[in-house]
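Of the protein chains in this complex, all but one are displayed in their positions.
Order of writing sets the labels: A, B and C. Residues in every chain begin at 1.
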Amino acid sequence: MLQTEDFKTVIEKYQYIFFDAYGVLKSNMGLVEGIGKTFAFLEEQQKEYFIVTNDASRSPKQLAESYHLLGLTAIDDERIISSGMLAKEYLGLKVKGGIVAYLGTDDSAHYIESSGLHTLPVREVTETNIDQVNALVLLDDEGFNWFEDLNKTVNLLRKRTIPAIVANTDNTYPINHQEVSIAIGGIATMIESIAGKRFIRFGKPDSQMFMFAYDLIREKKLVSKKDILMVGDTLHTDIIGGNKFGLDTVLVLTGNTQAKDAETRIHATGIVPTYICENAVIG
Amino acid sequence: MLQTEDFKTVIEKYQYIFFDAYGVLKSNMGLVEGIGKTFAFLEEQQKEYFIVTNDASRSPKQLAESYHLLGLTAIDDERIISSGMLAKEYLGLKVKGGIVAYLGTDDSAHYIESSGLHTLPVREVTETNIDQVNALVLLDDEGFNWFEDLNKTVNLLRKRTIPAIVANTDNTYPINHQEVSIAIGGIATMIESIAGKRFIRFGKPDSQMFMFAYDLIREKKLVSKKDILMVGDTLHTDIIGGNKFGLDTVLVLTGNTQAKDAETRIHATGIVPTYICENAVIG
Amino acid sequence: MLQTEDFKTVIEKYQYIFFDAYGVLKSNMGLVEGIGKTFAFLEEQQKEYFIVTNDASRSPKQLAESYHLLGLTAIDDERIISSGMLAKEYLGLKVKGGIVAYLGTDDSAHYIESSGLHTLPVREVTETNIDQVNALVLLDDEGFNWFEDLNKTVNLLRKRTIPAIVANTDNTYPINHQEVSIAIGGIATMIESIAGKRFIRFGKPDSQMFMFAYDLIREKKLVSKKDILMVGDTLHTDIIGGNKFGLDTVLVLTGNTQAKDAETRIHATGIVPTYICENAVIG
Partner (left out) sequence: MLQTEDFKTVIEKYQYIFFDAYGVLKSNMGLVEGIGKTFAFLEEQQKEYFIVTNDASRSPKQLAESYHLLGLTAIDDERIISSGMLAKEYLGLKVKGGIVAYLGTDDSAHYIESSGLHTLPVREVTETNIDQVNALVLLDDEGFNWFEDLNKTVNLLRKRTIPAIVANTDNTYPINHQEVSIAIGGIATMIESIAGKRFIRFGKPDSQMFMFAYDLIREKKLVSKKDILMVGDTLHTDIIGGNKFGLDTVLVLTGNTQAKDAETRIHATGIVPTYICENAVIG
C-alpha cells in the first residue's frame, strides 16, 4: 500500500505553489472534484500560485476562460505560464522578420504572432513564399491534414535551413479513461528524426518554464527556491523538471500516474518526488 | 575525386547477383537508362540474379508487372524477394486465426492474406471485433487517414497485447529529385515509441531478406556466399545488410548516395562497400 | 496468478528444441536443478536440440566442457551455436587479410582467428601497425583496461574506416541474485554512439543465430519451422527473435524474467511467447 501524505499539511510549508493543469486541476471529465476549495484556501492563506502547463494550443487568456467556464474563477491569465509563451518569446527575440510556418490550429498561431512576423499554415507554403519562411513552429496536433502537411513539413526542412520549434513536449494526451491521442510532441520527434534536424523544445521538464514563473515572483519580492512547491501528475515532466530546477515536488495520483503504478515507476525511473499525495484537493 | 570501378569488371567475378530495386534499377523518373543491357548480359553469361526489395505495397507479381510496363521484361516475379513476402510468411507461421489489422492499401493487405486469416483495415476495428485482432501489420503509407487511423492504432496497441509487424524499414522514399515522402517505416518508429511496444521489422538490412534469396539458390545447387554480390544504393540497408550476411557489396551512385557524399558517408558511418560503381549499367 | 503450462506437455508437440543457455540451463549458481532429466528425455524421445547462446567469450568446445564439468554431459560442442561463431564466419568471409583488433580475453580472440587473419588486442595497436587493422571485434567485457582501451578504441575508429563487429548483443549479465555486470554489448552501444559509427551485431534476437541452427537441421532432413520450439528466459532476445524467425516460443521463469513481472512485461513490450513455463525441467 502506497504511503501518501495529506496535501494541506504539505502545502502549508510553502509560500508559492506551481500547479500542472491536466491531471491535477482538470481531466477529460472536467474539473477535479473539490479543486475549488484548494484555491479558496490558497487565497485565504495569501499563498501565491501559478499554473505551469505544456499547452500551446491557446493563449493564456483563452486557457483561463476555459477554467472560468468550468466554474474555477480563481485562475486568471496572469497566473498561467504556458509553453506557447516561451515559443512566442523565442520568436520575438530570434526571428527577425519573414514568415513563421506552423502546424496547429489558427488559434494557436494567432497567439504567437509578434510585430513583424507573419504566421502561415504549412499547407499554404508554396514555391513562391518558401524563401521567406524563417522558422517552423509545431503547436498543436489539430488544424491540419496529417498526411499532406507532415510530408510537406519534412520537405520544407530539407529545403530551408531554419529553426524548428516545438511548443509541447508531450507524446500523448488522454481523451478518456482508456484512450489517448498522439500529441504534437510525439509527431515532432518523428519529423525531427526523419529530417535529421535538431528541434528547439519548450515545455516542462525544461527549466525555462519554471524560470518564467520564478521570474514573475522575483519581480515583486526576494524568494528562495526552497519556498516553492511544484505539484504535478507526471514524473518525466512535472517532477523531474521541478526537481532539477531545485524545487520540492508533489506527485498527485489524479492523472498520468496511478496509485498502483506510482512506486514501481519511481523506482524504475529514479525520478523521486519529495511527496506523494492522493490529489491536490484540500478537503 | 571518388575512385569508382567498372561494373562489368566487378560482376564478372560473381555467379549470383542480388539487386536492390529503387535507386539501382529504377527511380522516380522510370528505369535507369541502359539497365536493360545489364540483364541481357546476365542472361548471356548465365548468371543468376534476384531483386531484393523493401517494398510491401504490392505482391511480387504486381512488382514484376511494373517492370514489364517500363520495358524491362527480364524480371519475373520468381526473381523478386520483397519484405512483404517475409511478413506473409510470418503471419502464416505465427498467427493462428482471427483478424490481422493493417495500415496500408487494400492491395498490400490482399497479398499477405493466408488461409485462416482475415485482414481488416485499422479503420474498421470496432469494440465488437477488437478481441479477435491477433496481429497488426504496417504495410504502406497510403490507403488510410493518418490522423484518425494512427491514433486508432496507438489505442489498439494499448488494448491488445499482440505482435506488430512492419514490412518496410525505410523512413522515407524519394518522389522526385528534391522531395521525399514519409514511408511506413518512419511512421512505425513513432507508433512504436508512443505505444512503448517492440515491433517486428522485416526488410533489409535484416538478414532474413538475404536468407530468403540465398535459400532459393541453395535449393538448386550448393553455393558459397563468396559467389554472391549485393548491388545497392543505400549504405544503411543494402550495404551493411549485405556485408553482415557475408556477401561482397557494390554501392552504386544512382540513388540515395550521391558521388559527392559517398566518401564522407562511408567514413562517417563505417559502412564500407567492397566496390563503388557509377551505376549498375553494362555499357 | 500467472497461468503456466507443463514443459513436458509443450515440448512433446515439437521435434526440434532450441535452448538459450544462461537463465534456462544454468545460472550464476550452477546448473538449473533437474535440467539433466530434460536432456535424458530428449534423447529417449529422439528429439534434436541446440543451444543458441549470445556468448562470444569462448569457443563452443570450451562452452561444452563447462557443462560437462557441471555434470551435464549430454551437451557436445556440435550442438552449440554461439554469437562468436557468426563473428568468426563474418571475418572469414569479409576480411581479406591484415589485423583484427579486439576487445576481450585472449581466449575469445583465439577462437575467431582464421587463416590469413591476425588478431591483436586493442592495447597493442600502435602508430606502426594501425594501417593494417582491417576490422574491430568486441568480444568480451574482460581482458582489457576499460579506461585506456575504450579511449583507444574510439580513436582507432576515428582514424580507420573499418567494420566494427559486436558478438554479444546483451547489455548486462547477472553475477549473483542481486547484481549484474555491464556486458560488452552495453559498452559497444556507448562506443558506437560516441564514434558515430554503425556496428555489425551478431546474437539473438538477430535471425542469423536461428538460421545457423536451422541450417544444421536442414542439412540432414527437410524440416518445417512449425516443428521447432525456442526456449528462453529473455523477451527481447530469445522470444522476439524466435517469434520473428517464425518459431513457437516458450518463456521460462528461471532467469531474466520473474513470475511476478512476466505478464506486465509481456503487455508492456508486446512481445508474446507462445507458452509460459515455470522452467525447462521435466520432472
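Everything below uses one rule, namely that contacts are C-beta pairs under 8 Å (C-beta built on N, C-alpha and C of every residue); 3 or more make two chains touch, one makes a residue touch a chain.
The structure presented is a predicted model; accordingly, all values stated were derived computationally and were not measured.
Among the chains on display, the ones the left-out chain touches in the entire complex are A, C. Per the touch definition above, the residue from A:13, A:37, A:94 or A:110 contacting the chain not shown is A:94.
Among the residues C:187, C:228 or C:281, only C:187 touches the chain that is left out of the figure. Check C:155, C:224 or C:264 against the missing chain and you find that the one touching it is C:155. The set of subunit A residues touching the chain not shown comprises 89-90, 93-94, 157, 161-164, 195-200, 206-208, 211, 225-226, 236, 240, 243-248, 266-272. Although one chain is not shown, part of subunit C still touches it, namely residues 145-147, 150-151, 154-155, 158-159, 171-172, 178-182, 186-187, 189-190, 193-194.
One rule holds in what follows: only the chains that are shown with their structure count from here on.
In terms of which chains touch, the assembly is arranged as an unbranched chain of neighbours. More C-beta pairs touch across the B-C interface than across any other pair of chains.
Chain centres here are Cα means. That of subunit B falls 27 Å from that of subunit C. In terms of their C-alpha centroids, the spacing between subunit A and subunit C amounts to 44 Å. The centroid of the Cα atoms in subunit A and the matching centroid in subunit B are 40 Å apart. Among the residues of subunit B, none is in touch with two or more other chains.
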